[in-house]
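Heads up, one of the protein chains got dropped from this complex, but the rest are sitting where they should.
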Amino acid sequence: MSARILIAEDEPSIVASLDFLMRRCGFDTRLASDGTSALEQVADFRPDLVILDVMLPGRSGLDVCRAIRERPEWGSIRVLMLTARGGSADITTGLGAGADDYMTKPFATRELVARVRSLLQANPA
Amino acid sequence: MLQGWVIVAASFAYIGLLFAIAYYGDKRAEAGRSVIANPWIYSLSLAVYATAWTFYGSVGRAASDGVGFLPIYLGPTLMIVLWWFVVRKMIRIAKTNRITSLADFIASRYGRSALLGGLVTVIAVIGILPYISLQLKAVSNSFQILLQYPEIVMPQRTGELDVMKDTAFYVALFMAMFTIAFGTRHLDAAERHEGMVAAIAFESLVKLVAFLAVGLFVTFWIYDGVGDIFSRAARQADLRALMAPFGGAAGGYASWVWLMVLSMLAIVFLPRQFQVAVIENVDEKHVKRAMWLFPLYMLAMNVFVLPVAFGGLLLFPLGTVDADTFVLTIPMAHKAEVLTLLVFIGGLSAATGMVIVETIALSTMVCNDLVMPVLLRIKALRLTEQRDISSLLLDIRRAAIIAILMGGYFYYLLAGEAYALVAIGLVSFAAVAQFAPAMLGGLYWKGGTRAGALAGLAGGFLIWMYTLLVPAFARSGWIGSEILSRGPWGIELLRPTELFGLSGLDSTTHAMIWSMLVNVGLYVGVSVLGRQAAAEHAQATLFVDVLRQATEPRAGSRWRGTISASSLQTLLGRFVGPARAAELFSTYARERGFEHAEQLEGDGELVRYVELHLAGAIGGASARAMVATIVEEEPLGIEEVMTILDEASQVIAYSHRLEEQQRELEAAKRGLEAANERLRELDRLKDEFVSTVTHELRTPLTSIRAFSEILHDNADLEAEERQRFLGLVIKESERLTRLINQVLDLAKIESGVADWQSARIDLREIVTEAVGATSAIFRARGVSVETCLPAAVPEVVADRDRVMQVLLNLLSNAAKFSPAGTGRVRVSLGAEGREVRVDVQDNGIGIDAAHQAVIFEKFRQVGDPLTNKPSGTGLGLAICRRIVDHFGGRLWVESEPERGALFSFTLPAADPVEAGLEAAAA
Partner (left out) sequence: MKKPGPSGARLACVFLLGCLLFSFPLIALFNVQGRVFGVPVLFAYLFAAWGLVIALVALLMERRD
């Protein structure tokens, strides 16, 4: 069974690129353009991994990440944070909120794919 | 052998000797080797206190009431113990201010008041006249008695008064000439007379030797020691009574105490005592030895008074010989011719010493504090313009000396016969005691005012005249004696010797009680109730605090005016003589290290120097007036005000200044804090801006990079998908370009380097063009646009492209936020007063009040309600507002949620008259 990926990102063109990349890898994808719908999709879709933009409208990516980590039954969900702000403080905050990995925009597509694969393999489930 | 010519010859020989001593003293003083600069001479000169009163009168007094003469010497003995405080202070003040007399001193203390100086002079002259008359009486009586030698006949005044045959008149004339010769030979020594002091000291020795000789003669030649005299006297009841006189002959203890108080004041405030003790003092350290030497002199002078008095009483049948003459008549009775002559010379010494010093002191007062202030004020005399008036000063003093001695003679004629010597002297003591409140108060109480001193002195003096002078005239028959028994106009309560029913006291005590009560009461009362002028306050401080000042007060440094040194020298020359002035100036110049007086500048110190030397010649008040005539000083009071400011207000001013500075510092600190806060805010804004810009740049860049890599890595993409991805890359590139342009544009506007064009433009044209340019967008969204342009609007001065930018931004926003299909946008233009206004109205979602203010800030955009996704860069409106602001207009929004939004901006209309100029400039 192929891995399920939730893409939570508000910029349509970026969503389009991420969606293409994940599908190309053979993953099942769902899309969410704001924090609230992202959490709904997490509950509904039960993704293995969430690509989460920090600057989401509604609830921010950090909020969504914390909410996911609060639910033990979602403990196996990997979270990869994406941000346009590249400061180390942002990375620390993101990891502090419970993210498994962190990438800044603009990212290299191959690196992104490699990280997603690596996160999914580390998943014991 | 004691014929008249012998006596006269001896007298003149003695006077000649005095002159020689005085001449020697002056010569030595000029050579700078003062003979009087030692405490012994100073102490002996103080003994000018012992006059004919002491020489003849003490024995007279002792013969009538035993120890009654003693308080006159015990008082000074006590007072002099306090001299270390009182007189030393006076000396310091007198030297500092070049005080010339008692009147000058008091006048200076109370703000250099000429009126006060005059009053003091009048009181001193009138008060001292009885005292001078006493000397005349003593000398003329002793001369007349001596002429009868070997007979002992008491001089009797004949019925009719023949001045030309009166010995006393010639004595007065003789003394006047003598004093003139002594005291007014030259003026340059100003207030000091070294030769005179030397002569006075010599006279003190002579009178002491003469009196001791008589005492020894009576005690050990005629009698067998003091024990013999007193044991003989004790056998007579009337003489026994004199040995324990209180309650009997000497009256009550009250008189005793009052006499002591009176003489305590007299030793300081008698003009001649002030002259020798303060003015003529060379070194204040001399006071130290005089404090015991002078009392010792008085003790020696008095030790034989009682033996001589009792001896005389035993010798002469009661009432045949006036006890005031015992000193002379006892040696005469025993045919001791040399001793008799010595006694006469001693008496003459005592009298002339007193007269010389007293009249010199008084004439100085009369000249400096009475005549000169008046003459200087009479403009017609043009005294201030005369080259040299030092001879005029001398003439005034000479005239004053003659007038004073003649005054003394007339008092003698009027009242002299009715009283014993001591009683006459006490009248003068009581008069000078009136100076005590103003003087002592002035030395120790800063609050004493000019008005208080004037009131106290005048009041006390009037009481003195009424209670002592009037009775003296009444007793001598010059005015009706019924005033004594029944009071003026029959009012018994006002009887001069029993004022307000105060009886049972001797006349001196009675007068002292009332005059001191009035004097002190008025002085203190008026001072406390009144207000001190600035000048008075300055002087009061100077006087009271004199011992605290380490050096001379540099009052001159406070002087602020302009004057040349030569005009000061000319001024000084008028009063002390040009030669003396030149000498003083060159001395002054040398002391300051200049070679010539011409190098001196007319600074405050020199003015002070001149004023001091003028004060030495004409007194402080006049000196000040004279200097003021040539010195362009600030109006009276500034100097004094400065002193007071120096003293108290300086501290206040200083603390005011501190407070002010502190306030300024606090304000500066607050300003800095605000600036710092603003800087931090700017810094934060800049960080935020950079961060936001970074974010806004990275977003399109992310898409571009991602799709580029996808296209690169996936050669097998379908053509349709490839095309879609390339389209996204192009769209995001455009977005990136736009964003970069706007950021740069904003940065240029904000940093002020933007390139603004200015031209007269017609907004109708621009609106039409902008609507045309955006019509494609409106059509695409299905939004209708309506333009409403008036026939004409005033032109505005602005940058055509920038205004176009604003309009395009507003129109594209309107298109963006109007509902697709049903959207309606209305653009209208109109003139409003001096402005042209553009409105862009849409029927979109509207903006709530909270967002209306922030939409014009950078990167603050309201998201698209459908996608909740911001569209645009968030910089458009920020740039629009800055453009409109730049041309002096306003940009704002009126809106309610769901009711559409109205964006408006105005631009000021161009001045029509400048049309041509503007066109030319453009």
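By written order: A and B. Residues from 1 in each chain.
The rule is short, and it goes like this: contacts are C-beta pairs under 8 Å (C-beta built on N, C-alpha and C of every residue); 3 or more make two chains touch, one makes a residue touch a chain.
Computed from a prediction, not measured in an experiment: that's the story for all the values here.
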*List the displayed chains that the omitted chain touches in the full complex.*
B
*Where the complex has a chain not shown, which of B:19, B:170, B:246 or B:410 is the residue touching it?*
B:246
*Please pick, from B:74, B:355, B:797 or B:811, the residue that touches the omitted chain in the full complex.*
B:74
*Determine which one of B:42, B:131, B:211 or B:256 touches the chain that has been left out.*
B:256
*For chain B, which residues touch the unseen chain?*
66-67, 70-71, 73-74, 77-78, 80-82, 84-85, 225-228, 230-231, 234, 240, 243-247, 253, 256-257, 260, 288-289, 291-292, 295-296, 299, 303, 306
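The working rule: only the chains that are shown with their structure count from here on.
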*Let me have the rounded angstrom distance from the C-alpha centre of chain A over to the C-alpha centre of chain B, please.*
91
*Inside the complex, what are the residues of chain B that reach chain A?*
691, 694-695, 698-707, 709-710, 713-714, 725, 728, 731-732, 863, 867-869
*Can you check the complex and tell me which residues of chain A touch chain B?*
10-11, 13-14, 16-18, 20-21, 24, 33-34, 55, 57-58, 84-86, 104-110
